[in-house]
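Every protein chain but one is kept in place in this view of the complex.
On to subunit A.
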Amino acid sequence: YEDEDNRKKRLLLPRVSYLTLVTDKVKKHFLKVMKQEDMEEMWFEYEGTPLKWHYPIGVLFDLHASNTVLPWSITVHFKNFPDRDLLRCPSHSVIEAHFMSSIKEADALKHKSQVVNDMQKKDHKQLWMGLQNDKFDQFWAMNRKLMEYPTEEGGFRYIPFRIYQTMSDRPFIQKLFRPVSPEGNTHTLGSLLKEMYPAAIPNEVCPDDFQKRYQVVIHGIEPLLETPLQWLSEHLSHPDNFLHICIVPTPTD
C-alpha cells in the first residue's frame, strides 16, 4: 500500500531477487513528486552505505540490517550516482547478464561447467524468466539439473559460496572448498567456517568461555553448524546457485 506521504513507498521485496529488478514501481512512484528530467539513474542507500544492486536483496538485508526493526528504511537517490561504490544498471538485461554469469561461475565450480554448457539457450532463458516473474516451478524445472551430481562423487566438485562480513576490507571470501574430504568425511557449515572464518565458530580451546560474538546467517536464519555443506548448497543456495553466508555481530542488547 502507498503511504499518504508521497516521499515514501512501501514494498515487499523478495530476498532472492535484485533491487533494480523489483523497484520499477519505486521510480514510477517518485515521478509523482519529481520531474523526469531531474532524475538520473536510481540508486539505494542505507545509513550512508550505497547498496549494491548486484547482491541479492536478502544478503544486503542480513548484512546491513538483520537485527533492526522492520520495515527496512532504504533511502532512494536520483542524483550523484556513486560510481566508486556501485555498478551501473541501465536496463534489466544487465541484471540478466549478471545473474546468468553467476550461475555459470557456480557451475564452473560444481561441474566444471558441463551441466550449464549442455543446456540450451532457451533453458538459460527459462532460469532468468523464472526469477524475473517469480515462477518457482519454471525456475526449478531447469535449476534441478544444476543441483545433480554423479552418485559416486558424493557431491559437487567444489561448493559455490561467498562469506560476507561488514567489518572486512574485502568484499567477500570465496575459495575452493570440497563438500567431502579426501578421507570421505562430510564437510559441514562448521568445517567451512573453521577454514575460512574461524572467529565465527566456538573456540575449541576454551569452549566454555565462548561468547557468541557472531551470528552466521543464511536467508535470515542461523543454520546449525553441523549441517552438511552439500545439503546447504543444494537447498539454501540463492537462484544464482551460490551459498551466500553473512557473518554479523551478535546484538548486545
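Rule of thumb we're sticking to: a residue touches a chain if its C-beta (ideal position, glycine included) is under 8 Å from a C-beta of that chain, and two chains touch if they have at least 3 such contacts; residues count from 1.
We adopt the following convention: contacts and distances are computed from a predicted model.
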item: Name per UniProt, for the chain absent here [options: "Cell cycle control protein", "Insulin-induced gene protein", "Ubiquitin-like protein ATG12" or "Proteasome subunit beta"]; value: "Ubiquitin-like protein ATG12"
item: Options A:H98, A:K145 or A:K194, residue touching the unrepresented chain; value: A:H98
item: Option from A:L21, A:M42, A:L60 or A:L109 whose C-beta touches the chain left out; value: A:L109
item: Missing-partner contacts on subunit A, residue numbers; value: 54, 83-84, 87, 97-98, 100-102, 104-105, 108-109, 113, 116-117, 121, 124, 158, 170-171, 174-176
